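Heads up, the thing below is written out as structure tokens.
Removed: one protein chain of the complex. Kept in place: all other protein chains.
By letter and in written order, the chains are A, B and C; residue numbering begins at 1 in each of them.
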Amino acid sequence: MPESPAETLHELIVATRILANQKVLDAFGHVSVRNPHDPQRYFISRHQAPELAEVSDLVELDLDSVPVRPTEHRLYSERVIHGEIYKARPDVNAVCHHHAHAVLPFCISGRQLVPVFHLPAVIGHVPFWDQRDEFGDTNMLVVKPEEGASLARTLGQNWMVLMHRHGATVAGTSLRELTFRTVFGCENAALQSAAIAHGHVDSLSPGEIELSSAHSVRPPSTNRAWNYWVRHVEKAGLMPAQTASRAKPAATAAKPGAAKAKRSKPKAAAKPKAKKRR
Amino acid sequence: MPESPAETLHELIVATRILANQKVLDAFGHVSVRNPHDPQRYFISRHQAPELAEVSDLVELDLDSVPVRPTEHRLYSERVIHGEIYKARPDVNAVCHHHAHAVLPFCISGRQLVPVFHLPAVIGHVPFWDQRDEFGDTNMLVVKPEEGASLARTLGQNWMVLMHRHGATVAGTSLRELTFRTVFGCENAALQSAAIAHGHVDSLSPGEIELSSAHSVRPPSTNRAWNYWVRHVEKAGLMPAQTASRAKPAATAAKPGAAKAKRSKPKAAAKPKAKKRR
Amino acid sequence: MPESPAETLHELIVATRILANQKVLDAFGHVSVRNPHDPQRYFISRHQAPELAEVSDLVELDLDSVPVRPTEHRLYSERVIHGEIYKARPDVNAVCHHHAHAVLPFCISGRQLVPVFHLPAVIGHVPFWDQRDEFGDTNMLVVKPEEGASLARTLGQNWMVLMHRHGATVAGTSLRELTFRTVFGCENAALQSAAIAHGHVDSLSPGEIELSSAHSVRPPSTNRAWNYWVRHVEKAGLMPAQTASRAKPAATAAKPGAAKAKRSKPKAAAKPKAKKRR
Partner (left out) sequence: MPESPAETLHELIVATRILANQKVLDAFGHVSVRNPHDPQRYFISRHQAPELAEVSDLVELDLDSVPVRPTEHRLYSERVIHGEIYKARPDVNAVCHHHAHAVLPFCISGRQLVPVFHLPAVIGHVPFWDQRDEFGDTNMLVVKPEEGASLARTLGQNWMVLMHRHGATVAGTSLRELTFRTVFGCENAALQSAAIAHGHVDSLSPGEIELSSAHSVRPPSTNRAWNYWVRHVEKAGLMPAQTASRAKPAATAAKPGAAKAKRSKPKAAAKPKAKKRR
């Protein structure tokens, strides 16, 4: 969907704010997007709580997770998760690593996460990875390239991987698909946990997973959810300002949504002025 | 309660906002109301997250779920759920389809949902439907008329039906009754799940269900709850403006005051004027 | 604590708002206070969601729950719960009936609620009442004087009673004690449910219940909690205005708190004006 580099960076920040607002990300976790104009590079925030990242905090890394330009910023120690997945999976353009409370019980109990209703069919088969298996006792962070590569191997051709006693990593062909899969992966986990407490879990058949997933990753579904989550980001006062380099017409097109948001956010101090100026 | 067509549409939007604010609806799900002046037609939003729908987003469909007037809007693919229930049940005037987190554990575990306290007695007997039984592997969406008709047959003369690995559909004789039944159906589900975790579930006797339900669907109960939920919709900044076709002066007068009141001091919204009148 | 009748009514509304804000009350449930100047009468809101009640909505009833002055307002059908408890228990000056989600699982599973940490020791022994035992199938509402009297008999000399498939009723010697007991009764229930899921529940010994309870019902504890809950009511924009008849100095004394509240509530539009008027 984003066309210019500035739009890609803006969308990365919006996706991150959505995932923070949906309680997937907290002080930790991170989201990245592959550079659409150079598949050997990706963008990710400097080291900080992801919700706080602005476009100006984004750094560009190569697939060895080394900054393209020298930077004085501290970087995420686990950035190799992103680089190694981009290396192994040319079809992946966006990655999220998180420790969402909905998903962690599976990482702790070792229970298999399976799609239990149609919308999260997009998680497909979710493999399990345990850093201890290959690397023994560590500080549990995925910091070495070989640790990232190991995780990427376990991910394989799937789209989500659970990390024992740690969290989850999710991949997507786009930021919107990634956001959809990440949020519904968490909702699936929460609801599967509730069904476990009922004593029985029914899951989708392989055919249902394939057909439901194919439907959900199409733009009508992912955009419908995206627009809804954006509205909630606006209501929470978390919407990032557009970058200066963003095309004006796009900004204008965005307005109807913003105008509606004002209804619930007296605080949207930035937008009204923009109106008066025109 | 609504008398004019405009009031019906406004009430549909309010009911939808209540159900969104009560965490029944999220990016998905939808609510409809039968046209009170033409029982062969019903109103429903165009395709979008239901919370975002305004009166101007409503479309009128016939009972085959075909738009009465040509429209360029994308429509809900599952609109046949509504049309087929209106066809099969002349006593039903409002329908909600949702995937509320409270109810889904029952759709996944297959546990029978039963009224566990007096207020949700209005859900009565809740049958189970599984699209796979009749249609095999699908994308799990109820999109074909025969799929909607099958769901309506399972609903039968009941008021709520659970859909395996999918969600729930609820019916009502009015929007307010529908809203009451939908919200308390979710509360019942959440509390029954909690009692399941206690190891034992007591439910209402058939006589208690009948007597409690007869009491709760009367206006004193449904309006008391409706007014409370409306207040919370106002506090969340989600109250839709009145449609233009309602008395203009009222709408105009209400707007600036209401807009401020909604944000900050909901209870001051109605009362201040009353005070001045005294 | 309240000295004048107006202060008693104001405190009843504040207690009600606290209980609504703490998620004890929703569209249903009600709170009452005995008239401190006439123990044969009590005050309670007219029929509506309790959170919405203002002082002007309060009606005065005798202990047969008949209005002292004729009123056109609809009254709570379950008001005999209050009247019959005041009749049976001269030491009780405030009553709350609710269906809090924390407590209902016990009403559904039949599990015994027991104090599991020191603060809720104030609930003491919590007996169980089932309307069906004495009255067979009903609409489950406590509307007849004999139904209220039966509930009061089961309450006996205790302070909280669970009602099967219905909810709970709590009593106190004052509104602040009632509020403390009601909120911590709910917290105890939620935490006991969590411990049940752990597979084991340790509870306070009889001696611990007696000693802890004696400590918690003293003003330092109940006021500390009351002041905290009031702050949260202020932050939620739910604080009722003082009634006109309330002593001015008291109103002035209340201000520092209000001023602090503004910090978090830009919306407190009502108060600044009041200031200007003085």
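Criterion: a residue touches a chain if its C-beta (ideal position, glycine included) is under 8 Å from a C-beta of that chain, and two chains touch if they have at least 3 such contacts.
Quick caveat, the model's predicted, so the values are computed rather than measured.
With respect to the full assembly, the chain omitted from this view is in touch with A, C. Residues touching the missing chain, restricted to chain C, are 116-119, 121, 187, 190-192, 194-195, 197-205, 207-208, 211-212, 214-215, 220, 224-225, 227-229, 231, 235, 260, 263-266 (touch as defined at the top).
Along chain A, the points of touch with the absent chain fall at residues 26-28, 47-49, 51-52, 54, 74, 99, 101, 104-111, 132, 136-141, 164-167, 193, 196-197, 237-238, 240, 265-270.
By definition in this document, only the chains that are shown with their structure count from here on.
Averaging C-alpha coordinates per chain and comparing to chain C, the farthest chain turns out to be A. Because chain B and chain C share one sequence, their contact can be compared position by position; here under half of the interface residue numbers appear on both sides.
One finds 31 Å separating the Cα centroids of chain B and chain C. Contact of a single residue of chain A with at least two other chains is seen at positions 197.
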